[in-house]
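Left out: one protein chain. Kept in place: all the others.
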Amino acid sequence: MRNAAVVGIGQTHHVSKRLDLNMAGMVREAAQRALADAQLTFNDIDAVVIGSAPDLFEGVALPEQWLAGALGAYGKPILRIHTMGSVGGCTAISAFYHVASGVFDKVLTVAFEKQSEAQTTWVFSAGSGGRSFSSGAGGAFAPVARFYIDRWKVPLEMGPRVAVKDRGNAMRNPYAHWKKGAVTLEDVMNSPMLWDPFRYLESCPTSDGAAAMVFAAEDIAPKIHRKPVWVKSAVAMTESLTMSMGMKALPPAAVACAKRAYADAGITNPRKELQMAEIYTPFSWIEFILYEGLGFCDEGQGWRLLEEGVTEFGGSFPVDPSGGVISTNPIGASGMLRMLEAALQVRGDAEGGHQVPDVRQALGHAYGGTINYHAVMIFSDTKP
Amino acid sequence: MAEPVTIFPRHLRLPYTLTAGAMQSRFAKAVRDEKKIYGNRCTQCKRILVPPDIACAQCWADTEGWIELKDRGVVKTFTVMRVPFYGQKIEIPYVIAQIVPEGGDGAIMHLLQEVEAEKVRIGMRVEAVWTDEKRTGSLADDILYFRPTGEPDMPIEEMVERGWGL
Amino acid sequence: MADNTELVQRQVEIEFPYQSATGAAVSRFLTALRDDKRIWGLKCPRCQRVVVPAQDYCDVCAEDMSEWVEVGQEGEIVTWTVVRNENTLYPHKTPFAYALIRLDGADTSLLHTVVARDYAAIKGGSRVRAVWKDERTGHIRDIGHFAPVGEEA
Partner (left out) sequence: MRRVAVVAVAQTKFQRRRPDLMPAQMVYGVCKEVVAKAGIDRSEIDFTAAGSADYLEGRPFSFGQALRYEGAWPPINETHLEMDGGWAAYYAWIRLVTGKYDTALVTSWNKSSEASIHHVMNIALDPFYESAIGAGPIPLAALQARAYMNRTGVTSEHLAKVAVKNRRNALKNPYAQVKKDSTVQEALSSPMLSDPLHVADCPPISDGAVAIILAAEGKAERLCSRPAWVTGVHHASDSGIIGFRDLAEVPAVRAAAQGAYKMAGISDPLRDLDVAEVCETFSHQELMLYEGLGFCGPGEGGKLLDSGMTEAGGELAVNPSGGCLAADPIMCRSLVRLGEAALQVMGQAEERQVPGAKRALAHGTYGECLQGNIVWILEAD
């Protein structure tokens, strides 16, 4: 397998309603920014991979058909990924393998969601007929968090502290949706409860936004960008839906995914060998479950990493310096934003003050479904 | 001059006729006609699937049997829904629990009522309250809700031991 | 499975009032239909085609477009079909025709409907003209249909 690198990165400024652009315009804005970053045009691209979560969000079925021309795919291959919330991550991974296979040299990948066109929580209940117990994304993940809290007897302010960290971090990310400033623990605790144990400030917003990346083959990547970001691992793992509602609150697919990703990158101690991570935390408590699933610490110890300040912006292993999914959630794009932010950190180009010093290797992670879909990429400043 | 058009309303209506499939239909008919919940057994791990299915998710193996379960069980985990959405048919806030029916290893999702949201616990014992009005075969509609029985909770350690997560 | 004689079915509808943002070009195009009964296209700076109905980018070249060009209310039929089966989404009772119509001055076709007295008389190149609705909302169907030239009234 040949190496491939990220040579272009672009994203929209994420907001709750992007009323000036339609879907096509919004994906083009991210794509054009990634192309500009790579100093390429649509004509230079060999293939396009797009991703978004359920088509019901925008009411456009199989949108790659309509969007093919908008993304410069006329006469070219275009592929559409959909793996629930992890889709942005799996889409970037797909684009990477398109290049790594040797079949294509330059691949554009775009992930998006325009949630303002419908209503997110309605989508989760759609098509059910009678009474729907569907309770949206928060309702799907809240029981897992509830179980985690009870299982490990975690102090109740630890979940809210994730929100304090991430919303504070978002202030340094000019693209983040959350613009209302840092929040205190008290602010979070006093915000309305939405899906016990997730309060309003502990829950992701619904955002309009898109993310885009350009991957290029190893021989041409250094000619395209002054600082190509190399991919050391690109792994997506899935398990049956019912599995991860497990009593261990440790998603097996996350564990399996991280294990393979570390093996591919030759990493044995992630918190030493990686300088930061962007992980998919749409709701506060999920963060700790992922710390454990991704092997940042032992089972039941995730919350202690935050308690000790390890994963704070100034800590020894910052997690989600961009503000994460809690601060910005255009669902289909959110997974790719994790990958893209990790790549930006390696490149040293994280804007607005959210750059972590001296990042040589970074991890991006996305999950979806009932925490049963996971995607991990590891980026490095050095060609493997 | 009127404001420019910037939003294009699209009121979509897509019709479907969804069939429950043979096994789910049999399950639904028992709910409708007998007020009973059935499961079936994995031929490999022997665990009882609820609701019944043609294959075990853990073993990727066929299932067998048709096993009557109790319409009472244990709260595996839960959340309280407080978010309104389009077309919502239940008044918020409401408690949604995953309930493992006695005799089974899988969970069904249902409402929990006759208890304050703040008092719901993992491990709580609950029982079904059925509707006597025209039942349709949908567990969501034919059981109105579950309610606590007042018996002692199942300890979380026992739940972990039983491996209900899988 | 001993008992599978009766299968349980449910009628379900996925129903939602979507609010789709139009973006600049679609906004201007639909607003002009509503307010002026005029039809505008955009010219691609690369392939030089005049694209009607207007959208922000050329679907072939992927170029942004910004040069507005007004096109005619009349055009010719490129291809057509007379629809005979009913569907709730159809804008007219059958029979009516769907057609690709190349408006005068445009280089692409508009997908719209044709209502005619004699569908057998339609040919490739037949001239048709937009028939406007009185109540217009900023919708592609503010043009109620196209009619063969001479049958507009």
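Order of writing sets the chain letters: A, B and C. Residues in each chain are counted from 1.
We adopt the following convention: a contact is a pair of C-beta atoms (placed from the backbone, for glycine too) under 8 Å apart; a residue touches a chain by one contact, two chains touch by 3 or more.
These figures come from a predicted structure and were not determined experimentally.
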item: Visible chains in contact with the missing one; value: A, B, C
item: Among A:40, A:73 or A:342, the residue in touch with the chain that has been omitted; value: A:73
item: Footprint left on chain A by the chain that the document does not show; value: 1, 22, 54-56, 59-69, 73-84, 90, 93-94, 97-98, 100-103, 123-124, 126-128, 235-243, 252-253, 255-257, 260, 369-370, 372
item: On chain C, residues whose C-beta touches the chain left out of the figure; value: 4, 7, 12, 14, 20, 22, 26, 30, 51-53, 55, 59-60, 78-85, 87, 89-91, 98-100, 108-113, 124, 139-141
item: Where the missing chain touches chain B, by residue; value: 8, 10, 12-22, 24, 53-60
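Quick note on the criterion: only the chains that are shown with their structure count from here on.
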item: Centroid spacing, where centroids are CA-atom means, of chain A and chain C in whole angstrom; value: 38
item: Geometric centre distance via CA averages, chain C-chain B, whole Å; value: 45
item: Centre distance in Å when chain A and chain B are each reduced to the mean of their C-alpha atoms; value: 30
item: Interface hub residues of chain B, defined as touching at least two other chains; value: 6-7, 10, 12, 16, 18, 86-87, 138
item: Interface hub residues of chain C, defined as touching at least two other chains; value: 10-12, 14, 16, 18-22, 26
item: Chain B contact footprint on chain A (complex, rising order); value: 19-20, 59, 119, 121-122, 124-125, 127, 129-133, 135-136, 138-139, 142-144, 146-147, 150-151, 192-196, 240-243, 245-248
item: Chain A to chain C touching residues, read off their complex; value: 17-25, 28, 42-43, 56, 58-59, 68-72, 74, 114, 116-119, 122, 126-130
item: Residue ranges of chain B touching chain C (in the complex, touch as defined); value: 1-2, 4-26, 28-29, 86-87, 137-138
